[in-house]
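All protein chains but one are shown in place.
Just so it is clear, A and B label the chains in written order, and each chain counts residues from 1 on its own.
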Amino acid sequence: MVGQRRLRWWAALFLAPAVVLTAVFFYYPMAYILWLSMHHWNGLSPVKPFTGLAEFRHLFKQPIFGLVIRNTAIFVVGTVVPSIAIGLALALLANRRLPFRSFLRGVSFAPYLVSFVSAGLAWVWMGSSGGLFDHLMGFLGFHPGNLVDNPSYALLYVIAMYTWKMAGYNMVLYLAGLQTIPREIYEAGAIDGLQDGWTQFRTITWPLLAESTFFVVIINLIFSFRAFSAIYVMTNGGPVNSTTTLVYYIWNLAFVQNSWGQAAAASALLLIVVLALTVGMVRYFTKESFRAS
Amino acid sequence: MVEATPAPKAPVSPKRRRPAEFWRYVPYMVIAIVVFGFPFYWIIVGSLSSNTAIATGSIPLFPLHPRWANYRDAWAYTNFARQVLNTLIMAVAVTASQVITSSMAGFALARMRFPGRQALFIGFVATLIIPFQVIALPIFVLMANLHWINTFGALIVPTAVNAFGIFLYRQFFLTIPESFEEAAMLDGANPWQVLWRVYWPLAKPATVTLSLLTFIAEWNSFYLPFLFTETKSMYTVQLGLVAFQGEFATVYNLLMAATVFISIPVFVLYLMGQRAIIEGIATTGTKG
Partner (left out) sequence: MTQRTRWLAPIAMASLGSMVLAGCGTSQTAAKGSTGPVSLTFEEGIQSPQTEAYLQKQIAAFEKSHPGIHISMQNYGAADSELPKLESSVAAHDPPNLLWIAPAYTGQFASSDAIVEAQKYFKSTNFQASSIFPGLLKTGEYHGKVWTMPFDANDLGVYYNKKLFAKAGITTPPATWTQFLADAKKLTSNGTYGFEMPIGNQEWTVWIWETLLWQAGGHLLNSSQTKVAFDSPAGIKALEYWNTLMKDHVATFGPLNDSYQLGAFESGKVAMTINGPWNVAALQQQHAVSYGAFPLPKDKVAATNIGGESLFIFNTTPAQDKAAFLFAKYVTTPAFQIGYDTGSGYLPVSKTAQDSAQYQAYLKKNPFINVFVKEMAVGKARPPIPAYPQISADIGNAIENTLYGRMSAAAALHQASVQAQQALDASS
């Protein structure tokens, strides 16, 4: 038998690779970002003078900073809400004993499997002038032309593509949640007179899915905040910066404008937002009585 | 009135009600399948279209004269073979590393008692919410200082550990009865042997799930290789696709052909390991 002390050495050994890699590639970078956000650096120079909060001030004064925040908010809310709603609807549909339901599951999950680069390129083509969507909307007497080149539609179009890609993923998460609900609860509900589908959903299904929803919301928020490839491939943040979100802006500040200090400040900002959202969400969901009794 | 209808009207519907329910939901099914499935069909049609059809936007709904040569041309225009090889090296190495680091850490967290265990677990899981883009700049600087930019080191090492995998193995190992471990220990095995000879083989479902999800994520990954590579000889498939767009932005038939053959491996893996993938996502949520 291995003694307690020796066991600790074994534990340390088992944990060493993961701990070292996590420290080097997650915790050190986070600390470095906070440090760099208070220094001026052009990415090339050997010196990084301390500038206090000046990088944040410069960042806030950028003419497009307000637009970037607005785009980020629209993108995150605009992708999270519909992709969850559609995902839930798909899950409810695919959970019924209908013919072709496994085909439905497969088809709606397929977009999640392809890369954002592939999906983005395909949607650029479908949204080009004379492309699929141009034709379809033509039937409605509306000719939007090239969707990704139009500052009024580009962000909405990227959101649509993103929603198409993520809804099936949310469906899978919700299907797992639905399968934990015992059928007897519906039967009992039916006896209590809860018979039509909507009432059943509102009084039984939705409350019992609270835990799934909590999880789905957090995961989707995290995914949406980090969306980069789709925007890079579809619009390069344009036109007129109309699709530049915080993550895209960070890359632009660092690698295009060589303002690494400001890029670090923007990264720190994003870090704070993501952390605050997660903590706030955890608090909210644990305080309210969302769980079914 | 209420007593008169004892039969429950629930999703568990008796057989005789199926036709009614079917007709009620069939429109939704059709809409969902068209919305999610049609783009795939359209991508394939586009990949088989002629240049003229693409340029004029007059693509027939059914490709009566498919141009298979598009696939040959798209493959020939870029160095996809090299990019596939690079991606395979990256994906296999990352997958293997994650399986090893995750099962070791997951085992320690599930089966060993030591101070700070809970804090460590939270420390791992917390990394799941950090967007890679936030920490990418410091990692870029680190890779540059190590002279790892444009090498496999930069493509593999930063993602050699993943909290998702640690979580997955921990959960799995927690479900294995302690008697297995005790029996092995009595035979004189040390924890290292217990892990690899007893626990790891039992955790095959977790290994399959983690491997498939990691491999797919690596195959599809863009931002990390985008930042950490420089020359074409180090490109991965997704970078190759973006470079292809840079040269042939409006030659959509070739672009769609390239998109199709780049996505095939992912679908093959999905069809092979559908259950493991779906269950992996459903039980643990994320793979980012």
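Keep in mind that, in the parts below, contacts are C-beta pairs under 8 Å (C-beta built on N, C-alpha and C of every residue); 3 or more make two chains touch, one makes a residue touch a chain.
Because the structure is a prediction, the values reported are computed rather than measured.
Q: Going by the contact rule already stated, which one of B:44, B:69 or B:141 would touch the omitted chain in the full complex?
A: Of these options, the touching residue for the absent chain is B:141.
Q: One chain isn't shown here. Among B:24, B:72, B:204 or B:232, which residue touches it?
A: B:232
Q: Determine and list the chain B residues touching the chain excluded from the picture.
A: 52, 55-56, 89, 93, 96-97, 100-101, 140-141, 143-144, 146-154, 156-157, 160, 188-190, 192-193, 226-227, 230-233, 235, 243, 246-251
Q: Mind pulling the chain A residues that touch the left-out chain?
A: Looking at chain A, the ones touching the missing chain are residues 2, 6, 13, 16-17, 42-45, 63-64, 146, 148-149, 151, 235-236, 238-241, 254-258.
Here is the rule we go by: only the chains that are shown with their structure count from here on.
Q: Using mean CA coordinates as chain centres, what's the chain A-chain B distance in Å?
A: Taking the mean C-alpha position of each chain, the two centres sit 16 Å apart.
Q: Using the touch definition from the top, list the residues of chain B that touch chain A in their complex.
A: It is residues 2, 6, 8-13, 18, 21-22, 25-26, 28-29, 32-33, 35-37, 39-40, 42-43, 46, 56-57, 100-102, 104-105, 107-109, 112-114, 120, 123-124, 127-139, 141-142, 157-161, 163, 166, 185-186, 190-192, 195, 216, 219-223, 226, 238, 241-242, 245, 250, 252, 255-256, 259, 262-263, 266-267, 270, 278, 281-283, 285-286, 288 of chain B that touch chain A.
Q: If we count contacts the way the header does, which residues on chain A are in touch with chain B in the complex?
A: 1-2, 7-8, 10-15, 17-19, 21-22, 24-26, 28-30, 32-33, 36, 89-90, 93, 95-101, 103-104, 107-111, 113-118, 121-123, 125-126, 128-132, 134-135, 164, 167-169, 172-173, 175-176, 183, 186-187, 189-191, 193, 195, 200, 215, 218-219, 222-223, 225-226, 228-229, 232-233, 247, 250-251, 254, 260, 263-264, 267, 270-271, 274-275, 278
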